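The complex appears here minus one protein chain, its other protein chains still in place.
Read from first to last, the chains carry the letters A and B; within each, the first residue is number 1.
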Amino acid sequence: MGRRELRLLESRRLLTLLLAGVFLWSLSSVDWKGPLIHTGGVGAFWNFLSSLFPPDLSPGFLRLALTASWQTLAYAVAGITLAVLIGFPLGVVASGSVPGSPRTGLGLAVAVRFILAAMRSIHELVWAVLFVAAFGLSSLTVILALALPYAGILGRIYSELFSQVPEEPLRSLRASGASPLRVLLYGRLPMALPDLLGYTFYRLECAIRSAAIMSFVGIRGLGFEIQLSLNDLLFGQVWTLLLFMVGMVVVVDLWSTRVRRSLVS
Amino acid sequence: MNFASLNGSHLIAADSISKSYGRVQALAPLSITIGQGERVALAGPSGSGKTTLLYLLAGVIQPDSGDLLLGGQDLTRQKPGKEKAGMVGLIHQQYDLVPHLSVLHNVLAGRLGQWSLFRSLISLVWPQDRHVAEAALAQMGIADKIHERTSHLSGGEQQRVAMARLMLQGSRVILADEPVSSLDPARAEDLLEILTALAGDSGKTLIASIHAPHLMRKHFSRVIGLREGRIEFDIPSEEVTDQVLEKLYNLDQSEPFVWGGGN
Partner (left out) sequence: MTFARASLYAFVVLAVVSWGYILLATDSGASDVVSVKTWSNAGNFVRQLSGVDSPARPAYLEADRWLATGRLALNTLAMSVLAIVLTGLAVLPTFLPGARNISNGALGGAPSRSGAFLYHAVRLAFTLTRAVPELVWAMVIIFFLSPGILPGAVALAVHNYGVVGRLSAEVVENLEPGPARALRAAGASNLQMLLYSMFPQALPHFLTYLLYRWEVIIRTTVVVGFVSAGGLGREFRLSLSFFHYTDLALLIMWYLILVVAVDLLSAWLRRVVTRGR
């Protein structure tokens, strides 16, 4: 066994041991002294599970669930569209294709990348809490809070997709003297479009979940209704709402898969 | 030919086996028998059915018609498993090793048919039968690569790993599909030495598809020539002349021909 192999083996074992140690530390951070399970927690658990068969399917409640689902969807769609509006131009700049000298292009790209990273380092609900404290509660505030981190992610992915485009077809464009921005809009964009759309649709699915939890700051929707039903211990209602949530997500997921497939062929 | 006329010394007995892929007939109904310990070379141009025949003998694919017996057992009815693995081992051009595993574990995988699930699991952490693997790799000349990740090895080295695995598998028949086609003459010679030694030491049967006449004559006792899915000839290797092969590959004297230059 060569010395190189020995070192690699040792480092792998050491790393595994280190990670195991970190896991044990995280376990120790749990307050094991107190009761882990609520008094009555076990009962509540079985009660919750059994309420799935059947969930609350009364027509009045189903109507409520449908309305709540629509509200959540509207917030999600609004948020995503705003995110694209903000994220797309930022992504273009971040890929370095801004008109002007190459140096300003690169400098701007670095600055914008930093901004995008900052936008997506904070969770949408945290943004929402801050914005509501600053601007007061309104649907636009919440939609902006949702759009910011999503724009950060979309912008970054867009710029990566732009740069992953094959270089060959772009050479003739560049040879004809087109500016970097033109090259991007007429060359990179059409080639990257399937991936751009595919990823954006995937983010729509995530946006539905994010829109649902905005109920925490007071927005209506699925999250809001789930909170209400939970507070009243009406687990059957909770399950109905969860199923609507799952349904929406599945539909959007299937839709986005089909869109991607249709784009590839 | 029917099976009643065969005696028990034939390890492999094929009666009128055929195989087609869609409209293409890869193998017309053919029959052969091969005995224990024989060293057979398969010759023929690409598309002649060599690979199909090897895969049929390995039990990887099933014949469309006919019977195939291996050691008296009906091969068509056997599912892949310990028994079959004990009978036939195949090396083909895509070595099909697990790229992420180390060479050691890929070689030891030959033992999976003999190990219990528990032992296979343990072996991933504490390699079992390690010395056997080391010996096999030493025989292949790549003992120093034992801990390397398999995907880091060159094609030729990976081929030797596949052969080492075959050694641990311990099958009675070794089938090799174009083992030396992509190697230069010196390495080809080397590999066949190892392969025939592998077979010869333990009385195993070896069947390999080979192009070069001198390699056929040197390492094999019998040559079967295939063309368009049919057996053109089945003769002892001493009788294989350049003319015989040229006729098989359908070339006249004036055309240049490169031996061992791929499929």
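Following the convention adopted for this analysis, a contact is a pair of C-beta atoms (placed from the backbone, for glycine too) under 8 Å apart; a residue touches a chain by one contact, two chains touch by 3 or more.
In this text the structure is predicted, and so the values were computed from the model without any measurement.
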## Note on the structure
Missing-chain contact among B:P29, B:P45, B:G71 or B:G113 belongs to B:G113
### Query
Of A:L64, A:L90 or A:I143, which one is in contact with the hidden chain?
A:I143
#### Entry: Which residue of A:I115, A:L170 or A:L242 touches the chain not shown here
A:L242
### Task
Go through chain B and note every residue touching the omitted chain.
58-60, 80-82, 84-86, 89-90, 94, 96-101, 105, 109-110, 112-115, 117, 120-121, 124, 149, 165, 169
### Query
Of the residues in chain A, which ones touch the absent chain?
8, 11-12, 15, 22-23, 25-27, 29-31, 34-38, 41-42, 44-45, 48, 70, 73-75, 77-78, 81, 121-123, 125-126, 129, 133-141, 143, 194, 197, 209-210, 212-213, 216, 220, 223, 226-227, 230, 238, 242, 245-246, 249-250, 255, 258-259, 262-263
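Please note the rule applied: only the chains that are shown with their structure count from here on.
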#### Entry: Inter-chain centre distance, chain A versus chain B - centres from mean C-alpha coordinates, in Å
52
